[in-house]
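Not every chain is included here, but those present sit where they belong.
Chain nomenclature is as follows: A and B, assigned in order of appearance, with residue numbering initiated at 1 for each chain independently.
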C-alpha cells in the first residue's frame, strides 16, 4: 500500500533534516518497509517537490555527490556565520592550488604537483587536505619509489556543493590550446571528467 | 648626556648588476618596491613559475606572445636585487634564472638541425608549456575558491531527530532452543559420570506453579492446590511436585492435628 504524497513528503523532509549528512536515494528508500517503499522515481519527484517548497525560506535542499541534504539558504549566510566566533578559515594559495591540481589532474603524485607548480609541496598541505578528507591516496604509480597517487574524494565534492567534478568549470578551453607541438601535454586531463 | 637618535636610514644602494655579461644600470621601471618590502613582495609568490606568470600578466599578453628576452631581464633583476640585499631566496629562483638565460642565448643562435630525425625539445617551448599548465591550475584554483563552501556560504541544517525506534527482538526458533538443550545434555554426559535424573516436565512445571501460588507466611491446604478441571493424573503431578519441593527444601508440609488438613507453605528462611 503506497503512502499518500503529503505523508511521503513529510517523512523524506524530516529524515533529511534529522540526519547530519547527505542521504542517497538508497538510504532514503531504506527508511520504508517493503510494502510502503516508494519507487526511485517517486522518491525523486518527492525530492523535487520538497526542493521547490524551499523558495524564500531559510533552508534549501542541496544535491551533492553523496546525496541530498538540507543547508541554510546562502542569501543569509552572513547572518548565520555570525553564530560562530571564528570566521571561516582562509586557505593559503598553496593549499588551494594543490587542491585544484589534484581535482583537475587526478590521479597525480606529489612529484607531478611539484613539477607543475615549480615548488615543493609541504607535507603540511597534504596532511591538511587528507585530514579534511578532501583528497586521498588511490594507488601508487609504478615508477621507482612507487609514489602515492592522489585523487579528490566525495567529501570534497560535498563540501563545495558539487555533484560531480564535471560541475567545476573546465580549465582546458579548446580555443586557447597550444600548437600541435604541445598537444601531448593536453591529454592527461581527458581523464579528469570521466 | 645620551640622546636618543633615530638610526640613520639605511640607504640600500644597488651595486652594479651584470646579467649575461651586460651590466644593468637600473632595475626595471616597474620595480617600485622599496628594498625592505622586497622580501615580503617575493614571499607573495608561490615560486618562480608563479612569479613569471605575474610578470607576464602585467604585460597583459598571452603566454605565447611573451618576449622572452624582456621577461628574462625583469626576472633576473628581481632575483639579483634579492641576492644583493642578502635576502633569502629559494634555489628554484636561481635555477629558473639560469634557464631563462639559456633560452635567451639560444634565441641568438641559428637553429641547427639535429642529425637524426628526433626533434630536440626547445627549452622555450617547454617553459611556455609549463607556464600555460600552471596558469590553468591557477584558474582551477579560482574556480574552487569561487564555489560556495560548507561552513562559509551554507551551513548544515540539522534539527533534533526523533528517538530511535526500539530495537527489534531477534527471532529464536524452537529448533534452536532444543538444539541448545541437546548440546547441554551432551556436555553434561561427557563431563559427569553420574546420571543426572530429570523428572517429567509436567512435575517441574507444576513445581513452578505451586511456588507462584504460595505466598510467604501463608499456608494452603493440599486440596486448594488441586485444579478441579484436572484428571487424576493432575492430582498425582501436584502431589509429586509437592514432594519434590519438600525434598528441595522449598516448602514445608504442616499438619496441626491428626487427620487434619495437610497445609503447605513456603519454607520460612528463619526456621
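Following the convention adopted for this analysis, a contact is a pair of C-beta atoms (placed from the backbone, for glycine too) under 8 Å apart; a residue touches a chain by one contact, two chains touch by 3 or more.
Because the structure is predicted, anything quoted here is derived from the model rather than measured.
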| item | value |
| --- | --- |
| Chain-type multiplicity across the complete file | A x2, B x1 |
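Everything below uses one rule, namely that only the chains that are shown with their structure count from here on.
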| item | value |
| --- | --- |
| Distance from chain B to chain A - Cα centre to Cα centre, in angstrom | 16 |
| Chain B to chain A touching residues, read off their complex | 46-50, 64, 90, 92, 96, 125, 128-130, 132-134, 136-141, 143-145, 147-162 |
| Chain A residues within the chain B interface of the complex | 14, 17-20, 59, 62, 69-74, 77, 80-81, 88, 91, 93-94, 96-97, 99-101, 103-105, 115-119, 158-162, 168-169, 171-172, 178, 181-182, 185 |
